[in-house]
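Removed: one protein chain of the complex. Kept in place: all other protein chains.
Up next is subunit A:
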Amino acid sequence: MSKYIYMDNSATTPVKKKVLDEMIPYFTENFGNPSSIYSLGSNSKVAVEKAREQVARALGADKNEIYFTAGGSESDNWALKGIASKHKNKGNHIITTKIEHHAVLHTCEYLHKNGFEITYLNVDKDGLIDLKELESAITDKTILISIMFANNEIGTIQPIKEIGEIAKSKNIIFHTDAVQAIGNVRIDVKELNIDLLSLSAHKFYGPKGMGALYIRKGLQIDPLIAGGGQERNKRAGTENVPGIVGLGKAIELAYENLEEHNEKLIKLRERLINGIQENIKYTRINGHRTKRLPGNVNVCFEFIEGESLLLSLDIEGIAGSSGSACTSGSLDPSHVLLAIGLPHEIAHGSLRLSLGDFNTEEEVDYVIAKLVKIVDRLRNMSPLYDKIKEAK
């Protein structure tokens, strides 16, 4: 197998041909500013509104509830900061979890420095929150609950419907970071009582630097970016028209083929998990075994370190990611792996392989075969492995 095997689809995905084809004309001949009144401008406006409709349809929302942003991080920042500043007179308490993306966690740290109290909910060994803990964390000062739909590292999908019901019954605003879930889980924002939802196009075969925030009709929120009157005065800046067109097409394609996509990915995922478990000793699969993203595999190989694993895979032409300290640029391994209770030394040996629409069974089998050799080689270099062998 000579080609590069890409198994890091949770990091980003390639833009699909059908998506790119729709985007291209909006870079060149249809370059008009949607705010201009001449036809070149209004053509762009029509394209933007069509994409808004496509996003709304995918989420079960109304088109006036969709606001385009420059990505998932902006959407998360906007949701949290915009709600916090608009509703600060009602209370200063926000509930989130220990396993959120840094776009939420670091925004919470910022809000904490500015007078907000933040509760970080624990998760169990599978990465699920406890609904009772959520209920008991709510106070009369709580204005916002922000809980991710599906985790980017371990793939665990939270009980979003139940969380939405709790939030609604207590009259608290509910935001979910659905960046990893979109294109993998069918979502109806009304049925799930979601008030705000963040999404990012490049996670489902759309362009990078392009996202959206769903804001339930009637919900009051301050803008994050001030300026012109774009996005109904809520998000200033000339629209990224090709990006918006790409987002619209990508989300439409994702939901047209959702069942097929999920069935294929779950099959590949199970083949990969079973192959690893059957052929490599001292491993553990992280994340909930069934309530997980269809393409997510997260596994710890004991006695070895994640970065050396990634380098070895890269030498073999395989792309994955890890939650080890050496790959995070800090001294601690991933906050998600620590939150599910893994000891540091085990968390250092984590590998995430995230499957996508372009992966095949042959690739999965190739990766398993290479992993067997790589893990064996690194373990034979590891003094920790010697200790286990001596103990036996």
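Definition applied: contacts are C-beta pairs under 8 Å (C-beta built on N, C-alpha and C of every residue); 3 or more make two chains touch, one makes a residue touch a chain; residues count from 1.
The rule we apply is simple: contacts and distances are computed from a predicted model.
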(request) Have a look at "Uroporphyrinogen decarboxylase family protein", "ABC transporter ATP-binding protein", "Fe-S cluster assembly scaffold protein NifU" or "Branched-chain amino acid transport system permease protein" and point out the UniProt protein name belonging to the hidden chain. (result) "Fe-S cluster assembly scaffold protein NifU"
(request) Based on the whole complex, identify which of A:Asp188, A:Glu256, A:Glu270 or A:Asp386 touches the chain you can't see. (result) A:Asp386
(message) Using the touch definition from the top, which of A:Asp8, A:Glu100, A:Glu252 or A:Glu305 touches the missing chain?
(response) A:Glu305
(message) For subunit A, which positions touch the chain that isn't shown here?
(response) 303-308, 311, 315, 324-326, 329, 331, 333, 343-345, 348, 380-386
